[in-house]
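Just one protein chain is left out here, and the rest sit where they should.
Lettered A, B and C in written order, each chain numbered from 1.
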Amino acid sequence: MRTDNKQMTLDAAISRYVKDGSSVAIGMALEASIPFAAGHEIIRQKRHDLTLIGPISDMLFDQMIGAGCVKSVMAAWVGHVGQGGGHAFQRAVEAAVPRAIEMRDHSNFTLTLALTAGSLGVPFIPTQSTLGSELSSTNVDLIERINPLNELGEPLQLVRALHPDVAIIHVQRAAVDGAAHLWGPLGLAKEAALAARDVILTAEEIVPADSLYTDPNRIFIPPFRVSAVVEVAGGAHPAPVAGYYERDHSFAEDYAKSTRDVAGMEAWLRLWVFGMPSHADYREEVGEERWGALRTAASVGAAPIYEGGHA
Amino acid sequence: MRTDNKQMTLDAAISRYVKDGSSVAIGMALEASIPFAAGHEIIRQKRHDLTLIGPISDMLFDQMIGAGCVKSVMAAWVGHVGQGGGHAFQRAVEAAVPRAIEMRDHSNFTLTLALTAGSLGVPFIPTQSTLGSELSSTNVDLIERINPLNELGEPLQLVRALHPDVAIIHVQRAAVDGAAHLWGPLGLAKEAALAARDVILTAEEIVPADSLYTDPNRIFIPPFRVSAVVEVAGGAHPAPVAGYYERDHSFAEDYAKSTRDVAGMEAWLRLWVFGMPSHADYREEVGEERWGALRTAASVGAAPIYEGGHA
Amino acid sequence: MSEGELMMIVAAAREIADGETVFVGMRRPMLAFALAQRLHAPSAVGLYENGIVRQRPTTPVARTMGDPRMTAGATWVGGMATVMGLLAQGHVDLGLLGAGQVDRFGNLNSSYIGDYARPERRLPGSGGSSDITSLAKRCVVLLPHQPQRLVEAVDYLTAPGHGSGSGWRDGVGLPATSAGTTVVVTDLAVLRADAEGELWLTALHAGATVEAVQAATGWPLKISDALRQSAAPTEEECAALAALRQG
Partner (left out) sequence: MSEGELMMIVAAAREIADGETVFVGMRRPMLAFALAQRLHAPSAVGLYENGIVRQRPTTPVARTMGDPRMTAGATWVGGMATVMGLLAQGHVDLGLLGAGQVDRFGNLNSSYIGDYARPERRLPGSGGSSDITSLAKRCVVLLPHQPQRLVEAVDYLTAPGHGSGSGWRDGVGLPATSAGTTVVVTDLAVLRADAEGELWLTALHAGATVEAVQAATGWPLKISDALRQSAAPTEEECAALAALRQG
């Protein structure tokens, strides 16, 4: 068994797999394990005309939209999960600042079905959910049709399969060959990664592959489907990561306060994104004391499993 | 938090949740963790007119068909994974012995989609797989229709959602409230259990719920969806269970040899099913020596995870 | 927390019966559900859209459903597809959710104020709300009572209530097992849907009057014959809520 070494820097991974115009699934585990560091690197590389895909993104979509990277959004919810609305997102939709964005409004379930269809290699999945809503008026991927299996002519919402150009997933630990363990809430992480053309994993830690293969049921997706593995300790901050750190609520609140106008948004990006040549600088800027306060409380470990017999 | 105690005897679980005429998903993890003990209890209780649902069942479907419990089979493959054909299955289809059975021939993927559709609460999932095959001629749940999203008039195979009356799943360990850990190959176990009306878990071991909740990502399905939990150590024999025991290949070969004719089939059922008032008797009949030889080789435990920080 | 806000959480919590499976939205719904779990509904099962099923309350309540304390001790953690699939299969008794606007027939708007093509204001969007009102057996919606929020007809229909009234849900193809928005709980009052899906004023919180509620409601509100005063928050409810909100 030969294993490819897919480890690279964040800079290299983004530059190689995220192109202008790419569709990017990011923040698929909802409030947890959001790849903020990867999102910031996309902003630093000034990618534009991106399509963002994600059910509920906390502030990351707001930041990327505020930075002008985004042309289109396929999402169920965009904003700031602590506060509600996201200022940059509102400015973009209401006033085309810094640019107009096109919305494809999904519900959580329709986005689930779109990515599930993608991961299963099927063209669409039908559902009764969202019938009667206006979501399809902003989303050409929701198509109402008569149920072809039903003589009564009942309508169904057909949800077209989605295949992101790239899915960026933040995991607890990964190996250089693409094996990874992700736990805590998964949201649509697996479906998005399986449906995507390329998968970038950012990881709290890089570990030997054999340590992950002691528990192949927890391997995130088959490693041959992973394009890049990047070590980024703290790479989800201010989002939480189970077993590593809590959500940095006050950082998130500061973001909301700071970005009420365009000047504030630009200042925030200058400070936290453009002012940080790499995530190591960002980590340092957050500071040891803050990281210490965010560390999750000690907990009992998971009940062990053995593939063979117990030793 | 109040937790229901769903533990009961195998006898009680089968008698309560498997009725004459029920559709029963069983053997969903394919060759591994097949609930043979539960299947034998169904035979002992002389259930009839069952519909069996399962992708690839090894000998269990053959046994239940040979015992006359089965009216209909929704499966991709029925036989004996070590030998190929199953004698009782062949007698039933070719000569209606001991009774005629109706086949709904699936492929692995169409059965996957049927149960996935059930678990997602959607009426069907379309696929290109099996187009041009004759599977739909024996299976009314595969319906060819023009792709409603496609102007070119391309056909799709629509796979109708399936909701088993009961799914029987053998797991490594379970708690009385329905929490369980299952690892090793899963096949369609999750989809079948999620789509089923009732779920019976047979478990190698009953353990305290809190020990399972140390690793909620490994909990099989949300416990509120489980109807019954049954302790049956060795309950998958002669199928293997990861971390517990190997497949008993010679037992399986003996079954194939013994059941070449109806008399042999009946003798086998008398000896191994009707002759065993309970699975404890079966376990004893298999014998300590044989169990010892089947025990899986010691292995390194899985890499630990922590929900909070490391202690 | 204002008294009206507190009453909104308490009144919503009271809608949850013990043992029910509840799909729990972000923020206010999380607090209301945690309160019910701590008090009268200890065996209620919470389903969260990020892929968590939880029967044990966290104290204090998590600020977001992705906080590590939501995972630790959860009864199941996995993906969104499983919890949404349980919802779509009809296994959810109650959806508990917020909204930007609700209208006379319980339709919700969480997407656009004004014309969606040129909106005055963009709200965060459906999240799970469109699925919850499509598929849960019944739904409790929490929002502040303001005339721009309780409107005659929503600007944009994010999540289906009863559309234009009787028969609408069936006509658009929604499942018969789901009743859409059945209760709206605000900081002033409780509104309940009748058989046609129209929301009636059924309870007033302390200090609220019919006139004040009508003035804060964008349609001529029907008043229930059985209109009553909401029971004031008990000491137990207040203490539990304070404990949940600490930290």
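Here, a residue touches a chain if its C-beta (ideal position, glycine included) is under 8 Å from a C-beta of that chain, and two chains touch if they have at least 3 such contacts.
Values in this document were obtained by computation on a predicted structure and should not be read as measured data.
Within the whole complex, touches from the chain that is not shown fall on A, B. Checked against the hidden chain, the listed residues B:Leu60, B:Val122 or B:Leu135 yield one contact partner: B:Leu135.
Here the missing chain is touched by one residue of B:Gln7, B:Thr112, B:Thr202 or B:Thr259, and it is B:Thr112. Only one residue in the set A:Ala37, A:Val93 or A:Leu194 touches the chain that does not appear here, and it is A:Leu194.
Residue positions on chain A in contact with the hidden chain: 1-3, 118-122, 179, 190, 194-195, 213, 216-217, 219, 221-225, 307-308, in rising order. Although one chain is not shown, part of chain B still touches it, namely residues 29-33, 55-56, 58, 75-79, 81-82, 84-86, 89-90, 93-94, 105-110, 112, 116, 127-135, 137-138, 154-156, 183-191, 239-243, 246-247, 249, 296, 299.
Heads up, the rule we're going with is that only the chains that are shown with their structure count from here on.
Centrality by C-alpha centroid: the chain sitting nearest the overall protein C-alpha mean is A.
Counting C-beta pairs in contact across B-C and across A-C shows that the higher total falls to A-C. One simple way to say how far apart two chains are is to compare their mean CA positions; for chain A and chain B this gives 35 Å. Touching two or more other chains at once are residues 116, 127-128, 156, 183-184, 186, 242-243, 296, 299 of chain A. Annotation for chain C: residues touching 2 or more other chains are 52, 68, 71-72, 77-78, 81, 84, 87-88, 135.
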